[in-house]
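Accompanying notes for the structure given below.
Here the complex is missing a single protein chain, while all its other protein chains stay put.
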Amino acid sequence: MLRKWLATPYILWAIIFTIIPLAMILIYGVTIDDGGIRFSLENIMKAFDPIYFKALLRSIYYALISTIICLIIAYPLALILTEKRNAKVTVIFIFVLPMWMNFLLRTYAWLTILETNNGFLNTVLRFLHLPTIQIIGTPNAIILGMVYNFLPFMILPIYNVLSKIDPYVLEAAFDLGASKLTRFVKVILPLSIPGVISGITMVFMPAITTFVIPKLLGSGKINLIGNLIEQQFVQSYNWYFGASLSLVLMVIILISMGILNRVDPSREGGAL
Amino acid sequence: MKKILLLVLSIALVFLVGCNKDSKEETVTLNVFNWGDYIGEETIAKFEEETGIKVNYEMFDSNEAMYTKLKSGAVDYDVLIPSDYMIEKLISEDMLLELDMNNIDNFKYVDDTFKGLAYDPDNKYSVAYMWGTLGILYNTEMVTEPVDSWNILWDEKYADSIIMKDSVRDSFVPALKLMGESINTMDEGKWEEALKMLQAQKAIVQGYAADEVRDKMIGEEAALSIMYSGEALLTMEENENLAYVVPKEGSNMWFDAMCIPKTAKNKAAAEQFINFMTRPDIAFENADYIGYSTPITEAKKMLDPEIQNDPAAYPSADILEQCEVFIDLGQKMTDFTLEKWNELKAY
Partner (left out) sequence: MIKSGLKKLYMGLVFIFLYAPIVTLIVFSFNDSKSRAKWEGFTLKWYANMFHDPVIVKSLYYTLIIALIAAIVATLIGTFAAIGIHYMKKWFRGIVMNITYLPVLNPDIVTGIGLMLLFILINLKLGFESLLLAHITFCIPYVIISVLPKLKQLTPNTFEAALDLGATPFQTIWKVIVPEISPGIVTGFLLSFTLSLDDFVISYFTTGNGVQTLSITIYTMTKRGIKPEINALSTILFAAILVLLILINRRPGKNNVLLD
C-alpha cells in the first residue's frame, strides 16, 4: 500500500547521506593509528578521562537546564497564542523571524546588550541608580544564549498541537464538570505531549553540542563537549579521538531519549 | 497552500536557470583560498580584468580549518594564504609546490627582512602577504603605569580586566617569554611550568576571547588584552585611549604568505596571481583596505606617512630582533599543548 512506501525515499536518503558518512567517521572512534591503523578502544576509554567526561556532563547539564527553561517559557505562551485563532501564519512567523538574522550577529548583539561595563542594560540600570548585573562570562550567559537560540524550536511544535485540540473535547470536559485545572491536567496536557516531546528533541539535542555560545557568551573560560570535539577534529587533526568523543556522546543521548520516549504513550520515537 | 507552493517553485526555477548561465565558459579558473575579508574589495575584479583568468574565491576562518579541507583533497585549490607555522607544516608534509621565481618578478619588492624566514628558509615555497607582531593592547585611561613587560598580565590590580586569546599558542607566548624560553620549545617540562603560570593567572582573567576581544577593548570592558598588531591597528582607530606595545621580553612575529599546494591545476595562473598581489600598486591598495602591515617596501611608501611611522604597524628593527616566528611543533607536541590547554579550561 502507498502509505507504507512513503518513507522509502527518506530511508534511502538517510542511508546514503546519514548512515554512510557517520559510519566513515565513527570507524575512527574505535581505531588508533600507531604506525598502522588497528582496532582499539583506547580512545573510547580516554573519553571518560575527567577532563573530557566532565565537559560532557556539563554540556548535558546546561542543555537540560536550557530545555526546561524553554519549556517553561514556551508552554504558557503557546496556550495564550492558541486563543488568537485568526492569525496563525503571523504567529508562527513572528517567532521564527528573529532566527533569520545570522546567529553570530545575534550573539554579538547579546554582548552589546549585556556587557558588564558599558553594555546597554547596565548603562540603563546605572542611569536609574539600580544595581548592575554581571552575566557575561558566567554559566548563566551560556544558558541564556541557548534558551534564546532554541526557544522557537520549542514554541512552534507545542503551539501546533495545542491549536488543533478539538474545542468540543474541551467543552465536553467542561460539561462533565471538570474544573479548569482538571481540564488542563487531564485533557490538554496529555493531548499536547507529542508536541512537547518534539520540542524537547529539537532543543535538547542540538544544545548539547553548541560551541559558539560558550566561546562568546561564556568568554571561553570553560569547555563544553562541542568545543572539545571541534578542537580534536580541526585543531589537532585527531579524528580518532574526536570520533570517540562523538560516539560516547551519541550513545548516552540516544539511551536517554529512549527513556524519555517511554513517557510518550504512543511511543513514536526510537528506543535504543 | 497550492498557490504558495507554485509561487515558491517558480521562484526556485528562475534562480536555478539564473545560476546555470555562467557554467559554460571556457576560461581558466583559479581557486583561491584565503581568510574572509582579507583582500581589497576590487582587487579580484582587477586581476580578472587584466588577465582574463576567472577567480573562484573561497574563505576559511582558521589555519587549521584550511588544513582540514585542503588535506581531504576535496577541492583543488591553486593559491592558499595561510600563516607561517602552517606553511612550514605543509612543506614538511610535502603538500606545496616550489615556486618559479622567474614568474614572480615582483618578489624583488618584498623587503629583505621578510625573506628567508624560519618557516621557509630558502623562499622556495611562499611569498609574504601581510605580517605583524603579537603584543599587548591596553587602555591608557585604565592603565596609567608604563606597559613594557608581559608581567602586567599577572598584576592583580587588573583582576577581571585582562583578556587572553582563545588560542593555545598565542596565550602561552607571555608565559614562555617571561620564563625566557623560546615560544617553539619542545621541552614538555617548560610547557607544564608555563601552564602553572596560566592557571595562576586564570583567577584574574576576564576571558579567553577570539575576535570579540576587539569590541570588548573598544567598549572599554577590559584594560589589557593580548592581540595581533593588525587587529590592534584597526581597534585603535575606533578608540583613541588604546595603545599597543610589544613587550621587552620578546614576542611572536607572524606572517601570512601566499603559496601553491600540490593539488593546483593551474600553476602558471597561480604564479601570475601571486605576482599580481606583490606588485607595489596592488599591494598598496590591499594594505590600505585591510589595514595590516605590508611586507612590500614600495607599497609601504605609498601609505599615509602617519601609518608608515606608527611603531605599532612598523616596529623598529631592534624590537623585531626580539621576536620569533612560530614553528609547527609536530603532531605529538601539538596534541600535548592542546591537552595542557584543556587542563587550563577544565576548572
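The chains carry the letters A and B, assigned in the order they are written, with residues numbered from 1 in each.
Everything that follows uses one rule, which is that a residue touches a chain if its C-beta (ideal position, glycine included) is under 8 Å from a C-beta of that chain, and two chains touch if they have at least 3 such contacts.
No experiment lies behind these values; they were computed from the predicted model shown.
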{"item": "Which residue of A:32, A:55, A:173 or A:202 touches the chain not shown here", "value": "A:202"}
{"item": "From A:92, A:125 or A:178, residue that would touch the chain that is not displayed", "value": "A:92"}
{"item": "Contacting the left-out chain in the complete assembly, out of B:28, B:179, B:234 or B:333", "value": "B:234"}
{"item": "Touch residues of subunit B, complete complex, unshown partner", "value": "1, 3-4, 8-9, 11-12, 15-16, 19, 31, 35-38, 41, 44-45, 55-62, 65, 68-69, 72-75, 210-211, 214-216, 218-219, 221, 230-231, 234, 237-239, 290-292"}
{"item": "Residues of subunit A in contact with the chain not shown", "value": "1-11, 13-14, 16-22, 24-25, 73, 76-77, 80-81, 83, 86-90, 92-113, 115, 118, 120, 148, 151-153, 156-157, 160-161, 163-165, 191, 194-195, 197-198, 201-202, 205-206, 208-209, 211, 225-226, 229-230, 233-234, 239, 242-243, 246, 249-250, 253-254, 257, 266-272"}
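Just so we're on the same page, only the chains that are shown with their structure count from here on.
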{"item": "Subunit B partner contacts - residues on subunit A that touch it in the complex", "value": "50-52, 54-55, 108, 111-112, 115-119, 136-137, 215-216, 218-223, 228, 231, 233-238"}
{"item": "Residues of subunit B defined as touching subunit A within the complex", "value": "62, 64-65, 67-68, 71, 166, 168, 202, 205-210, 212, 215-216, 219-221, 331, 334-335, 338-339, 342-343, 345-346"}
